[in-house]
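Structure, as structure tokens:
Other chains of the complex are left out, but the ones given are in their true place.
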Amino acid sequence: MIENDFLEIAGRKIHSRLFVGTGKYASIQQMKGAFEASGAEVVTVAVRRINISDRSRESLLDAIDPKKFILLPNTAGCYNAEDAIRYARLAREAGLSDWIKLEVIGDEKTLYPDNEALLEATRVLVKEGFVVLPYTNDDPVTARKLEDLGAAAVMPLGAPIGSGLGIQNPNNIRIIKEMARVPVIVDAGVGTASDAAVAMELGCDAVLMNTGIAGAQDPVRMAEAMGLAVKAGRLAYLAGRIPKKSYATASSPTEGMLAK
Amino acid sequence: MQVTINGETTSVPDSVSIAELVGILDLKKERVAVELNRGIVSRKEWEEVLLKSGDKVEIVHFVGGG
């Protein structure tokens, strides 16, 4: 579609700028359909205990072909650096990959990050050779610190996880992207296709979402919508939009009118 | 002997190895990670590491998440 337009993280070329989560789907079947429709290459997963007593549920990994998808484990549910580091290490062990979507939550109602702890965990994990993709808020100062610590990308939230409010502060996201030398991936808050397009029009490198797709009435159809919206937003950004004006400019010629 | 696996007290053969435990529990070895008393046990160590009574074992895998 766009020649040689790809995102590169830790030496891996990623052509789809839509990253998707694996949570909240009604069935594995539905999830697979959504992935297919979305065109996503990167999918996030969570690390949890195996339920020893009940083993009925199909394993998630049976459903995700590691040759087709880049697995991005997260540290969701961790409220301090120590826990996040612990989950990251287990994820590496289980997934045989160094990539980690680093989350250190600071508050239960908003699920906003604890940036202090996030910076601390990033420092440690980067030293241990992880490819750290930190979930953060839309603060340009924290974003730059994460980058300076060696984060492979920064993932500012557009709005609270699962809120569907869209990009609450486009100016901050734009500034984060302007300052960044690593990819900027908007993570969380996208509710519908136009939200995803807006994120890309701000110049971001990718968008990560889960609830916006899995929570839709028709997740497969919404997944296709999101895939198209991310492409549309990316193209619009590259194409260079017209400036905004308060008044009109005719699109049809004003000369050549008939005699009255 | 008794060990705690993922929070549940469980009876296992004396000095069973992690590798054996994973087999007993019928887990896909390449899909799980194991922590013994808060320290990770990497796959290549599973054969050697034997459990003692009272050990705390955590076995995790990937589940759906965002």
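By letter and in written order, the chains are A and B; residue numbering begins at 1 in each of them.
One rule holds in what follows: a residue touches a chain if its C-beta (ideal position, glycine included) is under 8 Å from a C-beta of that chain, and two chains touch if they have at least 3 such contacts.
Here the structure is a predicted model, which means the values were calculated and not measured.
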Which formula, in the displayed labels, matches the entire complex?
A x4, B x4
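By definition in this document, only the chains that are shown with their structure count from here on.
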State, to the nearest whole Å, the distance from the C-alpha centre of subunit A to the C-alpha centre of subunit B.
33
List the residues on subunit B that touch subunit A in their complex, please.
5-8, 10, 25-28, 30-35, 38, 40, 42-43, 58-66
Per the contact definition, I'd like the list of subunit A residues that touch subunit B in the complex.
21-25, 31, 44-53, 55, 59-61, 71, 73-74, 76, 86, 89-91, 93-96, 161, 188, 208-211
